[in-house]
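One protein chain is absent from this view; the other protein chains keep their places.
And now, chain A:
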C-alpha cells in the first residue's frame, strides 16, 4: 500500500515534510504495518541485501564484496586475455601455415624454390624423352606477330634446353608488351623450371622491329620419379602477350 504511515495509521496528507511521527518518534515508513499474527519478515540474503549499493556498515560484508570484486576482475582479465590471444592467433596463422606448407610440401604450389646449385649438380635422366611443344598467343589488341621458331623440341629431365620465339611489331608506333605463360598438363607445370625467359617484364618493340625471344629452361629430374607423371610424354608451353598500358599494374606472381 503506497502512502505514508505513521504509527500504524495512514497520514492524512501525502508528502508530509517532517518525516517523523510525532507520536512514536519513529521515521515515517513507506510500508504498511503488519497485522497481528503475521510472521516477521525474513530476509533471505542478509549480506546481499546490504551489498546492493545500500549503506554497508558491516565490515564482514565489505570484505566479502571486495573478494567478489577481485574475483570478478581476475575472471574478466583471463577472458580478455583469451580473446586477445584468439585474435593474435588468427593473424599468426597465415605465415605459420605458409611455413608449414613449405616444410611439408603440401598444397602443391608452395614447393621450395630451386637454386643454381641444383642446376649444377643435376644429372640428365637419359631414358625419359619428353616432347615439348610451343604455342604463342597475343591478345586481340596487341598487333604483334608472335610465334615460336620451332614447333617442338625433345628434351630429357635434368637437361637445360634453349628455345626461341620471334616477335615482330607490325605497327608504326613503339609498343610495350608483357607476357605470361602456361604449361599443360598442370601437374607437370611444377617441374617445368625456367632459368631465364622473356615473361613478366615489359618488352618494348620499336616500330617494325623483329626480335628473337629465347627461353632457357629445364625439366626437374624429379619428374622422372613422380608416379603421376609416368604417362606424361608431352608438355606444351604456351606464351601469351598482352599490351602493357601506362600506369596499369599487372598482378605479377611475386616477381617485383
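In this section, contacts are C-beta pairs under 8 Å (C-beta built on N, C-alpha and C of every residue); 3 or more make two chains touch, one makes a residue touch a chain; residues count from 1.
Everything below uses one rule, namely that contacts and distances are computed from a predicted model.
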Protein name (UniProt record) of the chain left out of view, among "Cytochrome c oxidase assembly protein COX19", "Retinal outer segment membrane protein 1a", "GOLD domain-containing protein" or "Protein YIPF": "Cytochrome c oxidase assembly protein COX19"
Missing-partner contacts on chain A, residue numbers: 108-109, 114-116, 119-120, 122, 124, 126, 149-156, 159-162, 164, 180-184, 186-187, 189, 193-201, 203-206, 209, 211-214, 216, 218, 252-255
